[in-house]
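What you see is the complex with one protein chain gone and the rest in place.
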Amino acid sequence: MNSVDLTVKIGSLTLTNPILLASGTVGYGNEIAEFIDLNKIGGIVTKSLSLKPRKGNPPQRIVETPSGMLNAIGLQNVGVEEFLKEKIPFLKQYDVPLICNIAASSIEEYVECTRLLTTEDFIKAFEINVSCPNVKEGGLQFGNNPIAVGIITQKVKAVTNKPVIVKLSPNVSYISEFAKVVKDNGGDAVSAINTLVGTSFNINTRKPKIHNVFGGLSGPAIKPIALAKVLEIKQKVDIPIIGIGGIMNWKDVVEFMIVGASAVQIGTLNFIDPTASIKMIPEVEQYCLENNITQISELTGSYSSQK
Amino acid sequence: MNSVDLTVKIGSLTLTNPILLASGTVGYGNEIAEFIDLNKIGGIVTKSLSLKPRKGNPPQRIVETPSGMLNAIGLQNVGVEEFLKEKIPFLKQYDVPLICNIAASSIEEYVECTRLLTTEDFIKAFEINVSCPNVKEGGLQFGNNPIAVGIITQKVKAVTNKPVIVKLSPNVSYISEFAKVVKDNGGDAVSAINTLVGTSFNINTRKPKIHNVFGGLSGPAIKPIALAKVLEIKQKVDIPIIGIGGIMNWKDVVEFMIVGASAVQIGTLNFIDPTASIKMIPEVEQYCLENNITQISELTGSYSSQK
Amino acid sequence: MFIYNSAIEKIIALENNIFLLKAHCPEIASTIQPGQFLNIKVSETTFPLLRRPFSVCDVEGDSIFIMFNILGEGTKLLQKKHIGDTLNIIGPLGNGFSLGGNFETAVIVAGGLGSAPFPYFIKKLNMDKKIACFVGGKSEHDVIQYGMRNVKVSTDDGSLGFKGNVVELLQQELSSYEYSKIKIFGCGPTAMLRSLREFTIKNNIECEVSTECAMACGFGICMGCPTESAKQNDKYLLVCKDGPVFNVKDVVI
Partner (left out) sequence: MFIYNSAIEKIIALENNIFLLKAHCPEIASTIQPGQFLNIKVSETTFPLLRRPFSVCDVEGDSIFIMFNILGEGTKLLQKKHIGDTLNIIGPLGNGFSLGGNFETAVIVAGGLGSAPFPYFIKKLNMDKKIACFVGGKSEHDVIQYGMRNVKVSTDDGSLGFKGNVVELLQQELSSYEYSKIKIFGCGPTAMLRSLREFTIKNNIECEVSTECAMACGFGICMGCPTESAKQNDKYLLVCKDGPVFNVKDVVI
């Protein structure tokens, strides 16, 4: 029987397979490790880290919607220092690429976080979250401002040799404009997409169901939008894309790769079936076998324009 | 027993109740009239009309997604002339406010359509569709360009005394910016939202499932996003809003009104249950009774900011 | 057109993972014509969101039958239903097959699930007509003869009957008929309908086909189901309203 080479490259980062666990949907790996063998997954992206610990938003933080969910966690995290001291040792037991996701409220904080984290060899790349819809500081929303995204990319790149992936917001007119800015400023890849801004109200109390009023929509409901954003980037900018949004099974993984993703991240699905990510790997491999794909990257952007 | 006054006003347009049928989801009224009494509905918005008939996109035009659907009809319509000659006579049998939705590929065409239609007394208002994601002419996408939206609003207003409602695209960074432009240029109201850009691919053929590649996402999947867009407009711009997106029942109608809608439109639901729109009217009335609301407009924007 | 909740009376498993579902819907049962279809909501939730179209397969008193196989989520849910569960059904929809006309023999050509509309068609066909059925499938397991009469079978792999596709079988067998005295009624995969169209137009044989297409509403309000017209180049026909049964000469397949 033939075999398929599942390894993918995102800049200088090599992953044994294209299936990663998305930021904010696996904490720091401890709990999900009770369900799956972390050695087998393509990579883990940490919950967004900030320089200092963050308490996050008061409850209620989540609400279910048709085939989706809204969250406004508010970037609750232990901060860079405790992460390095308390959280990384657990992850070091595994042979799995660790990508640190960083969220910050100033350009300086992005740089400082990266500088502190890059010295840790176990961290293989950074994902810069410029797109969290649930935290706004001083009215700034970096993710909607191409100039800010450019500066952040450039300054973060300047303090690390590791690949820098910028996680883009879908809440913009043209996401490819942002992907272009990332590329032009030396970014190695983009992740698309973060959650879409949404809300939900209780009609009896007339209060928002989520304390933060607005939350981020994720899950299968957003998959068609996420695919369109990945395709838009693929058609306009030559940069590796990590596809994210509503992936529920191996078919969705393949669909994201066909429209342009080099790798994908599994988010909300981890809450519903924490074992699903691992199970997809042989299924994607089987698809490749059946379709005469020997190196999985052949799938990336392999859509047919013929009608 | 008390009764509730369900009439709402959108500029100079008075509707007997806030529940309208959305453009593109009831054709020109003929077929749905077999299921419901059109006299009872708050208003009907026609399929988008253009100056000349349009054939629309080749099949496949629709695809189902989790709790949603993508469409790329491509504005198939009979054109203004045939509409006036062949379609309006049927609608004139009913005592129902008719809103003509206009889609065009140039500013002049918007103006010309309005000029031709405004002489027909039975037409009570115009909804200007600047936001169809499925038709781009010469690369122009009016809905993403505030300047174009301003000019269209102003020029259409100049040729009609009837209320002009501009239907906004959700595929932009800040929808409230567009609502402001509409207001500043004399528009009477905005409709929010049109569909979100999405896509879907067949993983075996690697071809897009929809011939047009990109389609517009509608249905309950998008409701949280639509609510957030309505709330964003309500918080920033003082203009009547017609709420649209994923409404499936009377509770959704109330939710849209709470976040700021003066009226709502029912779209995709007409395909699933063509009788649903009518059934909601007494249910919304019952909610008002139970909540001591005597005039339904009290609901509009009545959300509580208290946490 | 009616819309209502209809109680499931029976779900019968035929061979080869084909199912017959019987539902109680008097208004539809008493008005529906062979070749017309129903648009069915298979769940009460938003998943799947859209209705699923099914041809009427048969009518018995106040009840209708549909025939289906498990293809995706919708039909999977349908098969798992229990007696007494309700389905929300809209129907009758579209235009059915012609039951009368100047022909002596109705020649039925069905590929795979394309057999679905014919049991009822055969039941309702004018008494003076003769019937010949040609039923094809990829292999033995895909040949559905339920409710058919005077059947000849083809399979692509030769596992049953004639080896080849059903239109090839038809061409071979049809030599024994006078072309002007027959009318062909076809339903099946697009490729089959396409070659059926070519063959019948070339030989000037009357032919009606039932076509399929992704649908949202099923009754003409979404414009989601266009099919190219053979007559008017500037306008599409709608499968749900102008079809699903067309004279082959009116459409491009």
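As written, the chains take the letters A, B and C, and residue 1 is the first residue of each chain.
Here is the rule we use: a contact is a pair of C-beta atoms (placed from the backbone, for glycine too) under 8 Å apart; a residue touches a chain by one contact, two chains touch by 3 or more.
All values reported here derive from a predicted model rather than from experimental measurement.
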Q.
Quick check: which displayed chains does the absent chain contact?
A. A, B, C
Q) Of A:Ser50, A:Asn71 or A:Asn171, which residue touches the hidden chain? A) A:Asn71
Q. In the full complex, which of A:Gly27, A:Gly150 or A:Gly243 touches the chain missing from this view?
A. A:Gly27
Q: Determine and list the chain B residues touching the chain excluded from the picture.
A: 66-67
Q.
Touching the absent chain: which residues on chain A qualify?
A. 24-27, 30-32, 34-35, 47, 53, 55-56, 58-69, 71, 73, 76, 219-221, 248, 268, 270-275
Q. If the missing chain were put back, which residues of chain C would it touch?
A. 43, 45-48, 73, 77, 82
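In this section, only the chains that are shown with their structure count from here on.
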Q) When you take the mean of every protein CA atom shown, which chain's own CA mean is nearest to it? A) B
(Q) Among all chains, whose Cα centre is located farthest from the one for chain A? (A) C
Q.
Between chain B and chain C, what distance separates the C-alpha centroids? Give it in angstrom.
A. 36
Q) Per the centroid of Cα atoms for each chain, what is the distance between chain A and chain B, given in Å? A) 34
Q: Report the inter-chain centroid distance for chain A and chain C in whole angstrom, where each centroid is the mean of the CA atoms.
A: 46
Q. Going by the touch rule set out above, which residues of chain B reach two or more other chains?
A. 58, 65-68, 219-221, 248
**Q.** Shared interface positions of chain C, touching two or more other chains
**A.** 46-47
